[in-house]
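Only one protein chain is missing; all other protein chains are in place.
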Amino acid sequence: MGYPGNYRYTRQHEWIEINGTGVGSVGITDFAQKQLGDVVFVGLPKVGTTFKGGEELATVESTKAVFEVFAPLSCEVLDVNRSLESAPEKVNADPYGAAWFAKVRILDPAELESLMDASAYEAFCPESKI
Amino acid sequence: MRYLPKSPIERSQMLSAIAARSMEDLFSSIPERFRLRQLLDLPGPCAESEIIQYFKERARENSVGYARFLGAGVYDHLRSVVTDTIIQRGEFLTSYTPYQAEISQGTLQAIFEFQTLMCQLTGQEVANASMWDGSTATAEAVLMAERITQRRRALVARSLHPHYRDVLNTYARSSGLDVVEIPFDTDGAVSQQALQAELGEDLAALVVGSPNFFGVLEQLPVLAQAAHSVGALLIVAIAEGVSLGLVRPPLEADIVALEGQSFGLAPSYGGPFVGVIATREKYVRQMPGRLAGETTDSRGRRGFVLTLVAREQHIRREKATSNICTNQALCALAAAVHLTLLGKDGLGEMALQNLSKAQFALGELLKIPGVARPFGAPFFNEFTLVFPRPVETINRELLTKKIIGPLALEPAYPELPNHALVCVTETTTREEIERFADALDAALAPLEVRA
Amino acid sequence: MKDKITEASRHTSQNEGLIFEKSSPGKRGFDLPRLDVPVVDPAQVLGDNYRREGVVGFPEVSEIEVLRHFTRLSRWNYAIDLGMYPLGSCTMKYNPRVNETIARLEGIATEHPLQPQEVSQGCLKILHLLEQCLAAITGMDALTLQPAAGAQGELTGLLLIRSYLASQGNPRKTVLIPDSAHGTNPATAVIAGYRIQNIPSDSRGQIDVAKLTEVVTEDVAALMITNPSTLGIFEERISEVADILHRKGALLYMDGANMNALAGVARPGDFGVDVMHLNLHKTFSTPHGGGGPGAGPVAMKRILEPFRPIPVLIEKHNGSLALEENRPLSIGRVKAFAGNFGVLVRALAYILAYGPGIRQATEDAVLNANYIRKHLEDVFDLPYNLPSMHEVVFSDHRQKANGISTLDIAKRLIDYGFHPYTTAFPLIVHGAMMIEPTESESKEECDLFIEAMRAIAEEAALDPELVKQAPHTTRVGRLDEVTAARKPILRWVGKG
Partner (left out) sequence: MAESTAVNLRKTALNGVHRALGAKMVAFGGWEMPVEYPSSGGLVAEHKAVRTSVGVFDVSHMGDIRVYGKRASQAALAALEHLTMNQVSRLAVGQAQYSAMLYPAGTFVDDVIVHRLKDQDFLLVINAGTGEKDFHWARDNAQDFDCEVIDLSDTYTQLAIQGPRAIDVIAKLTDSPLSRLGSYWCTYATLAGLKDTLVARTGYTGEDGFEIYVPSDPETSEDVWEKVLSAGREFGMVPCGLGARNTLRLEARLPLYGHEISESINVWEAGLERFCRMEKGEFIGRDALRRAKESGLSRTLAGLEIVERGIARDGYRILDEAGNAIGAVSSGSPSPTLGKNIALAFVPPESAAIGSAVYVDVRGQKVKACVVPTPFYKRLRPRPTPADAHLGGRS
């Protein structure tokens, strides 16, 4: 699986997809899901909560590890992907699509600059460990 | 030494194999000055027979041959020899925590059956593989309620076992949890009035014992209603599990903290026992302790594994739901075997015998002039009496007649002088009850000086 | 033919169901004596609000069925009694059977923790002697036998530190924990109300003293160290570490999980440790029982003594022993009653069996670990090569090349008749293989284990799939932990 070009990435292996209107979707990368192994549980935030960049936004559990999903940037949660609670396996199956965790409003677009684009993440990723 | 399977020759063979000149070399990494030059000053070595002798002598210095009317969280109940036969099987006794499921199916399935039995008893949806005991289970239940509600205040009934309250306070103090005590009313049950006054939206949980420390059964539906009215959880601690054979289970409770000592475990001077936390399915991920779950193996056959492990310390470390690791597995197994032997009828009958004997004892004791029953609420196998004389003084006289009298409540409840907690189980014979009544009568009669 | 075998095996212990599935109304496995008082009517005595009819779903089976059921289950377990159980940091040693006998004596098993102390002197003497023995072994001044297990020992120890520091004016905020520590350490520190700061290990797997010096401030309450570390290596600069902490008024906590490497050889009290817990179910042979019960006594220096949890064992002027509750400075109560007495009894029996000879046990344990290390270090990667104490930690680095992980090797060990070693711990070693044979293994058993490991290393190279699919000889194959966690089934609910 590649690295969707229109996404931005963090060093903690989260991605955010911007859909123009200052709103974006957040998830974890294919690399992260592979490291984690079979996902058995996803803990989602409350709608309406706001996070600073780097704050814990959600958790993903496999049978052998727990992975904290950090907010890629300061944001307010508009919606969460309830379907992951009953079908956490989506995170393994379709990390960049069906397995989005939350739709968020981006509070400070400037922060986007600090995130990696696809090529930068691709370069960063392989030698990275969780 | 009989436990060590090496001959001197083998030792030297192994030493030379690792190119070590002496045992001393093995410890080269320990700085010279910290290596002990001489042997420790310890008693022994003892032969097996000497060890047995030593402990038999200690046993003789204890209470063998005394009749006992103590409960207060530790109960004498009948046990089948089968239970001990099972838990002394090496495959159960000398195995580790079942992390390697393929060679731990015995332990895992037994835990699964234990969890099921605990759910059936408590009327809850999930129960864990065990906690250390009822007191720590209660404390952990409160921490669990704190995580679920995200609130930092708990109400605890003064009628809850004093040791359980102490342990809760120890845990609460360091984790900055605010614990408020709710007094008991004239019936020995939680004071509704005081409770109403303390209810608030900041409340995480209300903790009560039932039967409580005075033996009294609390009105759980009412208490649950009160707690839930402010979005708090009701935690019910049960120190006498046999009561569940006859007493309505705490269905309204959100978390049940159970002490399982009554299920086939000897009093053993206070431990090891087995605690359990049971709760609703929706709270399972906030639950501490191990859980065995059913699944299938590579060939589709039913098998069991430890599951939802991401809650636990070895995975989540400082974010774990608890620091508990080693629990009381073998005690849980004993409880499972014991309850399976008793079965539905056996447990019911045992509970009925407790109820009947306690009622009989109460009747006999109330015939004694000067003896009164302060609390009117229903009870199971323990009840509170008040005497015209300090309980310690009476017990000192009972002791000379080989009777270990009831527990004096005054040390833990200064407001209850001369109050005693009497416990009677199916192991207490009618003869013992009558002997106790006579001895108590004898202890009180001389005080009947009327002008 | 194969079907026939499956057929034939349907009635063997290989297919033991759940006890609930054997239940049939009216059966029972236990009879009570005849009631010698008038029977009461629960409805009348309890009232309908408090009454229950009977436990729905409870099994109804006979004694022989219960005995067979659990006996069959037992045969699906591996156990020390069957062979080597080299779980690193678990110290799975022989559990002497005399300990089981004495723990069940009338007058020991039958005693009530709240009975008058005049008729409890036997119990109290046992506790007293055990305290003295453990003090001698650890080189500490005082003990509490209260904690129910190692993790509660840790909590008790940290609360002692917190109370002590508070009495000095400030409980402080941080507890330092090496990255090689057991998971219980950080989990415990949080419950004790402390913030965690991890201390990296240096390239030799030792605690990074330079880094430590940097981070120890007036904010640091203590360092929780395991020594020997979870790599099985003794912290050579331990007393230096203690000095660094003490200079800043912080204390040194030692996790005694690895005490089996030191008993009779060196005493933590001598090398600067202020407080430590012991796992009686590890070093002192009390049976692990499939996950407990254990006991986690805490040994401490005199400065912490006033803060011990209640009840505290004291000797009265008349020479008799008593459990004292009135201790104003105490951290409070950590467990109901007087600790896991039954476990404490067994531990004392173990110590009495060895006496001063306990050193021999330690020597044999270290000898076994090094013997195994010597015979495996040419086929498995040894990430840290300082001298090993009671356990040795390899990694699956070389086998990874063929896609074989530490877990695969562990599972394959089962086919060779051994319990797996500890996998994936300590965290600082990727693909860790943590092997602790203990003193209970003979040279022969060690040689067989070495053979097995070398054979598996070969298989990993020649026939990786064989290893990946292991175990092949157990009742069940690898179990689907994923589904178990995604759709938890945590109790039997019966048909439909």
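In order of appearance the chains are A, B and C, and numbering begins at 1 in each one.
Going forward, a contact is a pair of C-beta atoms (placed from the backbone, for glycine too) under 8 Å apart; a residue touches a chain by one contact, two chains touch by 3 or more.
Everything numeric in this text was worked out from a predicted model, so none of it was measured.
K.L.:
The chain left out here touches which displayed chains?
P.N.:
Those shown chains that the absent chain touches are B.
K.L.:
Which of B:5, B:43, B:221 or B:370 sits in contact with the chain that's absent?
P.N.:
Counting the whole complex, the residue in contact with the absent chain is B:370.
K.L.:
Which one, B:25, B:185 or B:441, makes contact with the chain that was left out?
P.N.:
That would be B:441, which touches the missing chain.
K.L.:
Quick one: which of B:389, B:402 or B:430 touches the chain that's been left out?
P.N.:
Checking the options B:389, B:402 or B:430, the one contacting the hidden chain is B:389.
K.L.:
With the missing chain put back, which residues of chain B would touch it? List them for me.
P.N.:
Touching the missing chain: residues 364, 367-370, 388-390, 392-393, 396-397, 434, 438, 441-442, 445-451.
The rule is simple: only the chains that are shown with their structure count from here on.
K.L.:
For chain B versus chain C, what separation do you get between their C-alpha means, in angstrom?
P.N.:
So the centre of chain B lies 20 Å away from the centre of chain C.
K.L.:
How many angstrom lie between the centres of chain A and chain B, each centre taken as the mean Cα position?
P.N.:
Their C-alpha centroids are separated by 45 Å.
K.L.:
If a residue has to touch 2 or more other chains to count, which residues of chain B qualify?
P.N.:
307, 309-310, 315-316, 319
K.L.:
Quick check on chain C: which residues sit in contact with 2+ other chains?
P.N.:
481, 484-485
K.L.:
Using the touch rule from the top, collect the residues of chain B that touch chain A in their complex.
P.N.:
285, 307, 309-310, 315-316, 319
K.L.:
How about chain C: which of its residues touch chain A in the complex?
P.N.:
424, 481-482, 484-486
K.L.:
In the complex, go through chain A and note every residue touching chain B.
P.N.:
40-41, 43, 61-66
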